[in-house]
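What follows is a single structure, written as structure tokens, with notes after it.
Note that one protein chain is taken out, while the other chains of the complex remain in position.
Chain IDs A and B follow the sequence of writing; residue 1 opens each chain.
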Amino acid sequence: MPEPAFFVVMLAKIAVVFGLMLLSVAYLTWLERKVISDFQVRLGPMRVGPHGLLQPIADGIKLMFKEDIIPEAADRAIYVLAPTLALIPAFISFAVIPFGDRVRLFGQSIDMVISDVNVGLLYLFGVASLGVYGIVLGGWASNNKYALLGGLRSAAQMISYELSMGLSVVGVLMLSESLSLVRIVGAQSKAWFILLQPIGFLIFLICAIAETNRAPFDLPEAETELVAGFHVEYSSMKFAMYFMAEYANMITVAALATTLFLGGWRGPFLPPVVWFLAKLYLVIFLFIWIRATLPRFRYDQLMRFGWKVLLPLALANIVITAAFVALR
Amino acid sequence: MLLSYLPILILVLLAAGFALATLFLSSALGPRRPSKDKLSTYECGIDPVGSARERFSVKFYLVAMLFIIFDIEIVFLYPWAVILNSLGLFGLVEMFFFLGILLIGLLYVWKKGGLEWTT
Partner (left out) sequence: MEWLLFVPLAALALGTAAFVILLRNPIYCALALVGTFFALSGLYLLLQAEFVAVVQVIIYAGAIMVLFLFVIMLLDVGHEPPPWLRRDRPRLLLGLGLVALLVLELAVAIGSWIAPGIRGPYTSDYVNAVGNTQLIGRLLFTEFLIPFEITSIILLIAIVGAMVLARRQ
């Protein structure tokens, strides 16, 4: 049995990361609205608090007090379970992502990661596969043609791009020789993997946007298409939970891109956590930028792109990288 | 080693607890004024036509099947990738054979139009 200090440190890390995650998800909505409004040459939220900074809180309170409608025809148990199934994987993914180097605090050597699992990257892959359930069950439980179709399409999109995402990181694995994210960051001491795996990074980024159902891959859930897709029958906090899950996924996948390709917390002079957050912010800003700029893909274009372009490209990347690694 | 999974378990319980608390709070705090229109299924403002549980396209089944197969392929790729450095040329050839066979499969599906999504 490990000493009590171990448990205290573990619980502290969990509490801090979970709390910050909730806060980040809320303020990511504010950030997105502000950035998009900048792109569209308007002001965005300005009234609620200075520069609209209290907007997420106001939105949260509003959603909490809205009427909780469950359609008559819906399957009650799964209708309530589905948003929960979407939320849980979104919030537990961050457990294996290192956000800083080892620190010495109160005489203890603490790793800046909640849990350095040996198969960290596979753990993330597994949790990502579970994200499909919340959406497809939500669509089905609503007992609504549009919701079901939207849910199925969203699920089909997610699994198609999950493949290329899984393949795009194989190159990184060949270079780092470990599935542990802590060790992958460690392996980037000489060069960030984006320099050695530029195509892998590109594929990963595209798949990340498709995985999280963000624009331009957000057809299954856009308001103007398929009447908002799988969450059309959802209101109040259950609806909010789906969105919390989406934004949390966005943060996690940006953090993963940072860890795998941008050297994680590595960087000179500044403390590691600062570097991590800076790179994280950069990737998130990129996601928002892409959303503000690109038009939406049609569903068949989306699926064709995933299977006929990204999948072969990812396989080619693996073949080329493997040739370099095995023959040097 | 097992101990490193404990924080994950705690995190799962925390996330689940948070989700349940949110659900409970929102159903307790929100007003309750059910009406026939609010409870009925939404279909662009008109009355719903036909059941929602109709038969849908077979494309979804095909995508899911192909996903399983390529997922298994990826699962084989991961252990190979982490030790490729020590396997050398031999390891390269082995995996190329494996990937080649699956590439043939992908090309077959491609040629047969299995990757098209137009109805």
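Keep this in mind: a contact is a pair of C-beta atoms (placed from the backbone, for glycine too) under 8 Å apart; a residue touches a chain by one contact, two chains touch by 3 or more.
Just so you know, these numbers come straight off a predicted model, no measurement behind them.
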Can you work out which residue in A:28, A:113, A:152 or A:303 touches the chain that's missing from view? A:152
Of A:132, A:185, A:219 or A:302, the one touching the omitted chain in the full complex: A:132
Chain A residues that touch the omitted chain in the full complex: 75, 77-78, 117-119, 122-123, 125-126, 129-130, 132-133, 136-137, 140, 148, 152, 155, 159, 177-179
Please output the residues of chain B touching the missing chain, sorted low to high. 1-2, 5, 53-62, 64-69, 71-73, 75-76, 78-80, 82-83, 86-87, 91, 94-95, 97-98, 101-102, 104-106, 108-109, 112, 114
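Throughout what follows, only the chains that are shown with their structure count from here on.
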Whole-Å distance, C-alpha centre of chain A to that of chain B, is 14
Residues of chain B that touch chain A when the two form their complex: 1, 3-8, 10-12, 14-16, 18-20, 22-23, 25-27, 29-34, 38-44, 48, 50, 52-54, 56, 59-60, 63-64, 66-67, 70-71, 74, 77-78, 81-85, 87-89, 91-92, 95-96, 99, 103, 106, 110, 115-118
Quick one: in the complex, what on chain A touches chain B? 2, 10-11, 13-14, 18, 22, 63-73, 80, 83-84, 87-88, 91-92, 95, 114-118, 121-123, 129, 142-149, 152, 156, 159-160, 162-163, 166-167, 170-171, 173-174, 176-179, 227, 232-233, 236-238, 240-241, 299-300, 303-304, 307-308, 311-312, 315, 318-319, 322-323, 325-327
